[in-house]
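Every protein chain except one is present and positioned as in the full complex.
Labels run A and B following the written order; every chain starts at residue 1.
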Amino acid sequence: MVVDVTSSYLGQYASLALMLLVGVGFISVSLLANRFLRPATPGAAKLSAYECGVDAVEGDWARSQIRYYVYGYMYLLFAVEAIFLFPWILAFDLPGMLVRSAVEMGIFAALLALGLLYAWRKGVLRWV
Amino acid sequence: MSALLLSAALGLPILAAILMLFVPVRQAPWWGLGAAIIILAASCALLAGREHFGMWHEVNVRWVSNLGVNWHLGVDGLSWPLIGLTALLVVGCAAYLLDRPVQRDVRQLLALIFVLQFALVGVFLALDTIVFFVFFELTLPPMYAIIAGWGGAKRTYAARKFALYTLVGSALLLLGVVLLSIDAGTTNLVTLQGGGHGSLAVFAILAVAFAVKSPLWPLHTWLPDAHTEAPTVGSVLLAGVLLKLGTYGFIRVGVGTMPDAAADASPVIGIFAVGAIVIGALICLAQTELKRLIAYSSVGHMGFVLLGIAAGTTAGLQAAVIANVAHGFITGLLFVLVGIIKERYGTGELAQLGGIRFSAPRLAAIFGLATIASFGLPGLAGFWGEAFAIVATVQRGGGLWMTLASCAAIGAALTVAYFLRVLRQVIARPADAVQPTSGWSFGEVIAVVPLVLGVLVLGLWPNGVLSLSLGPVTQIAEALP
Partner (left out) sequence: MLNTVTLAADIKAPSMNYEALAPMLIVFGAGCASVLVEAFAPRAARHIVQTVLTLVALIAGFVALLFVDRDGLKTAADAIAIDTTGLFLQGTILVLGLVSVLLIAERSLTPGGEFVAHAAVAPGSTDDKKLTASVYSQTEVFPLTLFAIAGMMLFVTANDLLVMFVALEVFSLPLYLLCGLARRRRLLSQEAALKYFLLGAFASAFFLYGVALMYGYAGAVDFASIHNAVQADRGDETLLLMGLAMLIIGLLFKAGLAPFHSWTPDVYQGAPTPVTAFMSACTKIAAFGGILRLLYVGFGELKDDWRPLLIGVAILTMLVGSILAVTQQDLKRLLAYSSIANAGFLLTGALAMNKEGVSSTLFYLVAYGFTTLGAFAVVMLVRDADGEATHLKRWAGLGRRSPIIAAVMTFFMLAFAGIPLTSGFTSKFAVFSAALAGDAVSPVIVGVIASMILAFPYLRLVVLMYVTEPGESGADVHVPGAFTSAALTLGVVATLLLGVAPQPLLDLAEQASQFVR
């Protein structure tokens, strides 16, 4: 089977690949040019974590509170699920859709609220 | 009435098995003996209404119709002798356990024996290929448990080997009967009889399955281990009935349903059968342990049965039937006697035994009787099968069959040789060896007497069995090309 590169489905990716090639080429060329054109004076200070004179005090592994994760998770839940509201906004005032769509969206929102309720009762929302 | 009789023959063993779990342990063997005698009576009741051709009693109800399986049972002249043999041997086993200390709960052992009897009777009654397989497979767990639970020192190894061979055999059997049934569109063994379905390949699959069970050389190697390690009652049932599943299956399912393929394959079976006779005898000559020797002797005897089947004439198949039954009695008796000898003298080594003639004359007499019956002295049970098998082979004519017949005759002579060696060693040699620790117990007498009578009656009046099986055997033989 001869694949016609321009018209087949995968062929459309050929332009993307070309784009990618050009992009990588551009960056490589400019970095290489920079390497040859710039002056080079290495020093210990330049290798420290912050180049502004403040010494780093700890290692590079740090723990964050688990609460950030839970909060982030709950934010994500609502942020993503909110996407479902947009098509609903467009459709809910169409004839015959009002009550039904309101009830269905109510159930949907209630399910989300259930999650929040559970999180609240389990003490996730307390910040200390 | 038919349904009732068949249900009784098949159902009573299961009831007995359940009963065994609830009786007091001290009286359990008595209960077992009673139950076994009732089952024997129920099996004999099947004789009522016997006919020359066709089924004496038949039951056929739908079981799993989606899979085309019917609960189809029946008894005819081919199956009844083996059912009667099973019932009689179970009576012997129960009697043997009467006043005998066993390693662990005797009730469980008896229950397993009855479960085994249920499965065995089921195989002989089955007239549906799948039901046949179901019961064939069901014989494995109780026998496995008997060997593994009550066996000798190497029982785990022996039980595992037994299970391995049996599972291979039953897997092939399942494949064979399913292929046959799909090809024929029915699972009914009665309509399947006479042929027209299956192929040489299907027959070969089934033949290997039955050959493992029979066992046919060179698939016999599970047998000596299983027999040697099994408890006496296990050996009796194993040699007396379980091996017959293979030969019965050969006749009923193999030759009966695929006569053309059987005829094509018969030279091969014949060669292997004669090989089994000769090689079995040679192995026996080299044995040093009594129980193992008796075990190996089965290989040769079953070789005669298979030679009869391979010959494929009415005479040959009749030889197979009578040799089957006779071997059941004789080997059952031999194993009981070996069990008694090993118990009284504490050893089964031929080198250590000796002089039983002096220390236990009656035991020696019966052992001598069983031995000469086993090598086929005319007038005793073992004669008819071997003689007919060789005669039938000669009747087939042609170079191959004549050669097979003469080799089989040489094998028979070798059989005489090794049994005479045993007799000289165990009975006649002067008694410088071990002394018995006990005499006859009541249970042993009850166990031995019916088997001795069986050996004598079958030897003097073989027509008792042959007249029953003549009808079905003629039908099968006539279908052969």
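Convention: a contact is a pair of C-beta atoms (placed from the backbone, for glycine too) under 8 Å apart; a residue touches a chain by one contact, two chains touch by 3 or more.
Here the structure is a predicted model, which is why all the values come from computation and not from measurement.
For the chain missing from the display, the contacting residue among B:36, B:125 or B:138 is B:138, taking the whole complex into account. Considering B:15, B:168, B:263 or B:410, the position touching the chain not shown turns out to be B:168 (whole complex). In the full complex, the hidden chain is touched by chain B at residues 62-67, 130, 133-135, 137-138, 140-141, 144-145, 148-149, 155-156, 159-160, 163-164, 167-168, 171, 174-175, 178-179, 182.
The chain not shown here touches chain A at positions 8-10, 87, 90-91, 94, 96-97, 100-101, 111, 114, 117-118, 120-122.
Keep in mind that, in the parts below, only the chains that are shown with their structure count from here on.
Chain A and chain B have Cα centroids lying 77 Å from one another.
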